[in-house]
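Of the protein chains in this complex, all but one are displayed in their positions.
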Amino acid sequence: MGFFDIFLVEALVNGLLLGGVLALLALGLNLIFGVIDVAWICYAELVMFGMYAMYYFVIVFGLSYWVAAPMAIALIGVMGVLLHVLVIAPLLGTAPINQLLATGGVLFFLQSLATVAFGIDFRNLGIRLPTLEVAEVFVSYARLLAFGAALTGMLALWLFLTRTYTGTAIRAIAQDREIMALMGVDTRRVYVITSAVGGALAGLASCLLVLQYDVHPFVGLSFGPITFMICVMGGLGNMIGGFIAAFIFAEIISIGGLYLDLEWGYVFAFVFFIAMMFVRPEGLLARRS
Amino acid sequence: MLELRNVDTGYGTFQALFGASLEVRLGEAVGVIGPNGAGKTTLMRVISGLIRPTAGQVLWEGTDLATVPAHRIVELGIAHVPEHRRLFPRMTVEDNLRMGAFMPAARPKFAQRLEFVYGLFPRMKERRNQLAGTMSGGEQQMCAIGRALMSDPRILLMDEPSAGLAPVIVQQVFELVRRIRESGLTVLIVEQNVQQVLKVVDRAYLLEAGTIRMSGTAAELSASDTIREAYLGV
Partner (left out) sequence: MNAIPKGKAGLWAAAAAALVILPLAWGSPYPMHIMITILIWSFAYTSWSMMGRFGLVSLGHGGFMGVGAYVTALAWNNLGLSPWLGIPLGLLCAALLALVVAWPCFRFRITGHYFALVTLALSGIVLQVIVATRGLTGGSLGYTPDRVPGGSSIIAFQFTDKSTWYLIALAVWAMGLVIWYAVQHSMMRYALEAISEDEDAAAAAGVNVTAEKLKITVISAMMTALSGALYCQYQMFVSPDSVSGIAISLQMVFAVVVGGIYVALGPTIGAVITILLGEGLRIGFGPAAVGWDNLIYGLLLVIFIIFLPQGILGSIMSVWRRNTARAAA
């Protein structure tokens, strides 16, 4: 697949850059989980749709990347809201596993919808960003841009969560759901907003991933499982844990992929994950309750 | 100002209140006393809309709260300090207070209300950047009361403010209740600590097994034989 280079330093740098995007993905999933107590199994499929949206906006409609990106982010934000309103909200009172499986149904649905609507061809934006050379280490601008944008997105989310009333309510709801009404908070509304933000984060990730990878209906399967592992290892709903775990996994994948194939990078990550479960089963930064 | 008329309610098939009626007038401090499991917390929850009456009415200035969504009730001026304080333990004191001012009408007054609460509880100002869950029980109770006051309410519902606190802290909490009611706020307080609560309220109701058994002024109840024997231990 050729996205890892021969030198260890390059692999390390690339791992760091990959970690930024993985952290962004894990953050969105963790946000949804922490607030609504639901795991969106179809999260990576939302990203896939975002990548298709970028493809259509840029290649088919001829828009500039910078115009298309906010549109794709908004579109996936709306998809997040629809997912919540149509699938999750009717199931909120039922066993949590029902909600998880229903999003599994959505995963199937979105994958097939993409197959039917877009076909199974691999597509890309055809944008080839130049490569930066620093002391003989080659780093692509696409990855630097992705890393920078991912960090910016996470910073924006952090400011939203700490500096606004709605953001404070989103953090509070994860700590005590039941008394939110006493604060005058309509939890249903906060869920919808959270779903929109979670979707928008997936949208942002898709704008960045589409610069580096081809899009096809099954592209979600190549980073979905790794995102779930990151979230579980960081502690579901624990955003800081997920952030750290994302970089650890990215380095494992990147360095593993340097010596063998990329798939082996994933396999090492999984082995590491299982090993970590023996050591720190509640996640990296577990809060002992 | 606040009136419950023959309210029945419960959880599923379990009925917790049977035809409960009570009234709180403007500027009053009213107590509800009774043993564990009498339905005192349920009484508070039915007022703030966390559960709904299955029969009877909850009237706030004459209008029935039955159709008002729970999250709108605080906007009408009813603030509830829940049982066990229920702070957001992993947020700072100031973020907890910010949640108290969440409703749109309270947000422009945030700085002013914060000043008021910090004036009432200088300790909270010292600890404003501390995580709420790391404070002592008494401090947490201050924070919980402060959070309720942030919405600039017209009535404060307090559910067992002294529960789980050391005796010397209990004294401080009732001192706080006295100061709050002296500031002109109407207070409805539910307590097991009958002796203390009867010192700070004007009137009180005795709630047993989901039914109001007795009501009267604090002095009347303190003098009643039933109360003296069962709750004051004299």
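The chains carry the letters A and B, assigned in the order they are written, with residues numbered from 1 in each.
Note that in this section a contact is a pair of C-beta atoms (placed from the backbone, for glycine too) under 8 Å apart; a residue touches a chain by one contact, two chains touch by 3 or more.
Bear in mind the structure is a predicted one, so any value in this text is a computation, not a measurement.
Peer 1: What are the shown chains in contact with the chain that isn't displayed?
Peer 2: Taken over the complete structure, the missing chain's partners among displayed chains are A.
Peer 1: Just to verify: which one of A:20, A:167 or A:224 makes contact with the chain not shown?
Peer 2: Only one listed residue reaches the unshown chain, and that is A:224.
Peer 1: With respect to the chain omitted from the figure, which of A:94, A:131 or A:152 is a touching residue?
Peer 2: Final answer for the missing-chain contact: A:94.
Peer 1: If the missing chain were put back, which residues of chain A would it touch?
Peer 2: Residues 33, 39, 41, 87, 90-91, 94-98, 100-102, 104-113, 115-116, 217, 221, 224-226, 228-229, 231-232, 236, 260-261, 263-264, 266-267, 270, 273-274, 277-278, 281-282 of chain A touch the chain that is not shown.
Here is the rule we use: only the chains that are shown with their structure count from here on.
Peer 1: Return the distance between the CA-based centres of chain A and chain B, expressed in whole Å.
Peer 2: Between these chains, centre-to-centre, one finds 43 Å.
Peer 1: What residues of chain B sit close enough to touch chain A in their complex?
Peer 2: Residues in contact with chain A: 48-50, 69-75, 79-80, 82, 86, 88-91, 95, 98-103, 106-107, 147-148, 151.
Peer 1: Spell out the part of chain A that touches chain B in their complex, as residue ranges.
Peer 2: Listed in rising order, the residues are 165, 168-169, 171-172, 175-176, 178-187.
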